[in-house]
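Report on the following structure.
Only one protein chain is missing from this complex, and each of the others stays in its spot.
For reference, chains read A and B in written order, and residue numbers begin at 1 within each chain.
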Amino acid sequence: MLEVSGLTVEYAASRPVRAVDNVSFSVASGEFLGIVGESGCGKSTLLFAIAQLLTPPAEVTAGSVTFDGSNLVTMTQRQLSAIRWRDLSVVMQSAMNALNPVKSIGAQFADALRAHGRPSRQEVADRSAEVLRLVGIDPVHLRSYPHQLSGGMRQRAMIAMALLFTPDLVIMDEPTSALDVVAQRSLMTQIKELQASLGFAIIFVTHDMSLVSHFSDRLLVMYAGQIAEIGDTRRVFGQPLHPYSRGLLEAFPGIRGLRVPLTGIPGAPPDLSVSRAGCRFEPRCAARMPQCGTTAPDLVSRDGSDVRCLLYAGSGTEATMDAASADASTSTDASTNAGTAQ
Amino acid sequence: MTELLRADHLTRHFKIGGALSRRTLHAVDDVSFGIGEREIVALAGESGSGKSTVARLLARVYRPTSGVISFDGQPLARIRSRRDALRYSAQVPMVFQDPFSSLHPVFRVSHGVLRTLRLHRPELSPRERQAEAERVFTVVGLGADMLQRFPHELSGGQRQRVGFAQALATRPRLILADEPVSMLDVSIRIGLLNLMTRLRDEEGVSILYITHDIASARYVADRLIVMYAGQIAEAGPIDDLLASPRHPYTQLLLSAVPDPKAPPPGSEALAAASGERGEPPKVIDPAPGCRFRARCPIAIDKCATTTPELRALPVAEGATGRAAACHVAQADTEVAAFS
Partner (left out) sequence: MKDSLARFGRAIARSRKATAGAILLAVFIVLALFPGLFARDSPTAEAYARNLGPSSAHLFGTTGLGQDIFSQAVYGTGQVLEIAFGAGLASTLIAALIGVAAAYLGGFWDGVLNLFTDVVLVIPLFPLLIVIAAYVHNSGTSVLIAVLTFTGWSYTARQLRSQALSLRGRDFLAAARVRGERAAYIITVEILPTMSSLLVAAFLTNALYDVLFASSLQFIGLGDPDSTSWGTMLYWAQSNEALQTGYYLQAIVPGACIALLGAAFALLNYAFDEIGNPALRPVRRRRARSRPLGSRRVGRLEHA
């Protein structure tokens, strides 16, 4: 249903920054795709690029976003307006930023409904109430203003608004990051239920891997503007292939079990305005090999997942994980001695 | 273990509404706890639970509406002169949550440390001040050459380390850390959490770690205090508490934390979770009774009429100091509210 191919987004500057570099993936109907990565990896830029919401100086410089057969990148504003909200909607990170603070919720729903047709007053009222009930909010809140609702309710209202036309695809940019852990879980289960009953696909962007671990079908791990790994969620969690995914997973202290000292991932993401040869993760990688500094790895398939790492590229560098981890212990010492404080 | 800081029946109310309104927000109500030497105590709760207000009360940003805070046996209310106030803030500094606004954007990152040294250790010469600034920057894992950088040149994790360095400059006894890692990327948090344990072990500093993330609390803390709606729900040694939580709210929190390594929850667990719609209340002019009762599946009649007090719980041998504010738990009944 959605096919992203070779998408590249650059920020114009004296030294242009390639925030998204040649990203390709697809989303099937009804699928839940989680996009995970830390700050600066380009995931939010990717999201905005797909929804065609980029503003200068950011712009799509290469690639296509094919949605239901048409390329969104080449569409005019008119054509995009016809699709927006009806077939494709976006849920932003913070409801307080996305909702109009001086209009009631009901008024904003009515705006959205009237943007695509001429519904009668009754139809607007009915649909707004229906969609609020779907997310578990009493329709009496149609008269409320955003600041009168609690944080969790606001996020639900945003999701309700995104579902007004039961789109085929809903893109969500960290919708739970402003919520507490209990509200987060209840919102996630709500989203999953809605998806099961209404059948839309979801692209869910977050920095918190554990959040999507129980809800997404497939997982895409981004690093420095590129796809590091993409595959079935269970597989990526169970046997993470890319050293970055592995590092991310291990950076979560557990609630149960033994307390073990963790190390996280030393260093910081690279400065994307400086182009360098080789793998972008190499300076921080515990499993790096000599060729990682000079050869940029391509995305290769392995065990059903795609991963961008020289560890899996071809038969020559079929270094096993054990050999790599033997290298890892010496190179971790080197990187910590270099004083790369985070 | 000598108690470094003791809060007794600490309460803070805020008047809300206009000048003519009589409504009060009970941000913190009757909170009592202690912090010892060389220990990390985690104060956990959702937003609105009062944990940040407690930190600000301890930092003397607010005065308590009632209750007593004592440091080294001396009540804080006795602090009157500027010199005493400075001495206290030297021993109990604060580290803030937001790495983007906690450092002054116009000055170099050495500014905060040097100012702190000038205010609190005036006996040092400029050269000694510089040496001390370099020392604390090295302790937190930044090089001495970082002193000349500007905040916008540092990453979020590095800026938080500067915050810790500023706190260390006065040789403190207790650091109040208000959600120091919440705004950092996950892979960077571990580095700072490790720094906190190192500070406890090597520099002998106690830390009050305020957070909404139980998992990180477990990683660093020795003891845990769980707050809900301005009151303490449960407190005790952290491993023991997390292994067998006695307050229904603690159980709810634990069940809501996603564990990526655990298998995905079954459909019944998901259905139960989506039924859980409640949110922590804004505590304005509350009636007596337990503030969690609206969301508690095991609430009894007494919960609606009498506010439960934090009482020590009878514990198995070997365990110490468990306390919970729950009528059901105090009756020594088995509490299994949320799986």
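Just so it is clear, contacts are C-beta pairs under 8 Å (C-beta built on N, C-alpha and C of every residue); 3 or more make two chains touch, one makes a residue touch a chain.
Computed from a predicted structure; not experimentally measured.
Note on the undisplayed chain: of the listed residues B:Ser49, B:Gln97 or B:Ser206, the one touching it is B:Gln97.
Taking the complete complex into account, B:Gly112 is the one of B:Gly48, B:Pro64 or B:Gly112 that touches the chain left out.
Which of A:Leu272, A:Cys292 or A:Val307 touches the hidden chain is settled by the complete complex: it is A:Leu272.
Taking the complete complex into account, residues 59, 61, 82, 85-86, 89-90, 93-94, 96-98, 100-107, 112, 115-116, 119-120, 155-157, 163, 166, 183-185, 187-188 of chain B touch the chain not shown.
The rule is short, and it goes like this: only the chains that are shown with their structure count from here on.
Residues 46-47, 140-143, 155-158, 161, 185-194, 212-216, 218-219, 239, 242, 252-254, 256-261, 264-265, 270, 273-274, 276-277, 279-280 of chain B are the ones touching chain A in the complex.
Residues of chain A touching chain B in their complex: 38-39, 136, 150-153, 180-186, 189-190, 192-193, 207-211, 213-214, 234, 237, 247-249, 251-256, 259, 261-266, 268, 339, 341-342.
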